[in-house]
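One protein chain is absent from this view; the other protein chains keep their places.
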Amino acid sequence: MSRWLAEALAVAAKDLRAEFRTRVALNSLALFALTTLAAVSYTIGPYRLAAEDRPFLLSVLLWIVIFFAALAGLDRSFVKEEESHTAPLLRLAAAPTVVWAGKLLYNLVLIFVLMAMLAPLFCVLMGFEIAMPWRFVMVLAVGGYGLAVITTIVAAIIAQAMTRGALFSVLSLPLLLPLLIIVIEGTRAVAMGDLASFSESLRAMITMAGAMTIVSAFLFPIVWRD
Amino acid sequence: MNRVGLALKWFLFVWMVVVIWAAFMWIPSAEGFKGESSRIVFFHVPTAWVATLAFLVSCIASGMYLWRREPKYDFGAAVSAGLGLLYAVLATVTGAIFAKIMWGAYWNWDPRQTSITILLLIYAAYFALRSAVADPEKRATLSAVYSILAFVTVPFLMFIVPRIYFSLHPDVMTNADPDNSLDSAHLIVLLASLAGFTGLSVWLYSVGTRIEKIRHRRRQEVL
Partner (left out) sequence: MRVISFRWMSGGISISFSDVAKRYDLRVVFRAVSGEARPGDALVITGPNGSGKSTLLAILCGLLRPTKGVVQYRTDGGDDIPRDEWGRHLGVVAPSMAVYEELTALENLRFYARVRGLALTDADHRALLDRVGLDPDRSTPVRGYSTGMAQRLKIAQALLHSPSILFFDEASSNLDPSGQDWLEGHVRSLVDEGRTVVLATNDRREMTWGSRNVSLVG
């Protein structure tokens, strides 16, 4: 078991090291997130929304920015392997679930770095007041994990296809919509201090993330190897 | 041509003609529905039902393909998805017309409209994926995997999301379930329409899969 983990960590570390040197995915994520945030902040700002609408609308805006930023950068982990022709040697060297776990870990790091940068900035610029800040972090963490799990398996699928870019978004969105709805509600709940709704949303998020994790782990080897 | 098949097709044709006539001529307008709008229910409900059924069939066929790797399961999955897409579009359009007449707006994102939209998106994504993969076996495998992933989200869409959704949109009106307020005559026609549309889709499915089998055989002959 620990050998499997060490191998998965090797994959994640390799991706992160390579990414750190070229910063392509990070740039895509950050650029998208920041420009969208700037646009939203400029047009809406902290004053335009009526007080009773704020928790809901700001939750929506936050997650839409996160999701679309993710769609801008999270396919790279697999697409790059195919485009650089490094995938065949990886297929021969590593067990499929090791590759899946490693890439998932890599995507998780990207997402969490994005969120760490974006969420505080969003709250400050948009005047988003959160009644339960630690639970907000939980929503971000679990929601971010769900996002990473789904985008990882979809990225693996589209890396084998021809048109790639738009296809990643087209395939991810239907799968992400239920998660989106749940995390938005969870965020609204923590913003308003609605503990009951937060608990329910958190449970739904965890269930969805869990189901997708198990199914992805099963299906990934089929996608990865011919 | 197979005689039983031919007879069944004619039977289906007559059945559907009768259903259509009944829906428009025999049944009087239902109470509680504006104008003649209740008649659309006889077409809206079955198409929505078939769209969902087709999705289920497609997912099962996908699972079978991944298990057995026989091309016939891939044909089934693709043809079923194609039918599902067609019926989903019909269901969406008839639902929107109904909503406009009854409540004045074509679209108000109630759970059913939302579900059918997401189903449409899943179908669109499925076909976008299929068209992006040239190799038939790869195409079959990847679309089967996507089918199953999509299927996993369905329980969430059906059970969890509507509950959460209502706390987000307390102002959304639920479509009154037409089934509940229908008398027996309406029910008979509705069930007959359901059977007819199901029969229609079974026929279309068999035609579609037969075409795919022939195409596949032609390809095999090259080797």
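By letter and in written order, the chains are A and B; residue numbering begins at 1 in each of them.
Criterion: a contact is a pair of C-beta atoms (placed from the backbone, for glycine too) under 8 Å apart; a residue touches a chain by one contact, two chains touch by 3 or more.
Worth saying up front: this structure is predicted, and the values here are computed from it rather than measured.
Novice: From the list B:R68, B:R163 or B:R219, which touches the chain that is not on show?
Specialist: Of all options in B:R68, B:R163 or B:R219, contact with the hidden chain holds for B:R219.
Novice: For the chain not shown, which residue from A:A51, A:L92 or A:A196 touches it across the whole complex?
Specialist: A:L92
Novice: From the list A:A6, A:A39 or A:V124, pick the residue that touches the absent chain.
Specialist: Residue touching the chain left out of view: A:A6.
Novice: In the complete complex, which positions of subunit B touch the hidden chain?
Specialist: Subunit B touches the missing chain through residues 134-137, 219, 222-223.
Novice: Please output the residues of subunit A touching the missing chain, sorted low to high.
Specialist: Interface with the chain not displayed, on the subunit A side: 3, 6-7, 10-11, 14, 17-18, 21-22, 84-86, 88-94, 98, 226.
Keep in mind that, in the parts below, only the chains that are shown with their structure count from here on.
Novice: Going by the contact rule at the top, pick out the subunit B residues touching subunit A in the complex.
Specialist: Touch residues, subunit B against subunit A: 66, 118, 121-122, 124-125, 128-129, 132-134, 138, 141-142, 145-146, 148-150, 152-153, 156-157, 160-161, 163-165, 167-168.
Novice: Can you list the residues on subunit A that touch subunit B in the complex?
Specialist: Touching subunit B: residues 56, 150, 153-154, 157-158, 160-163, 167, 170-171, 173-175, 177-178, 181-182, 184-185, 188, 197, 200-201, 204, 207-208, 211-212, 215-216, 219, 222-223, 226 of subunit A.
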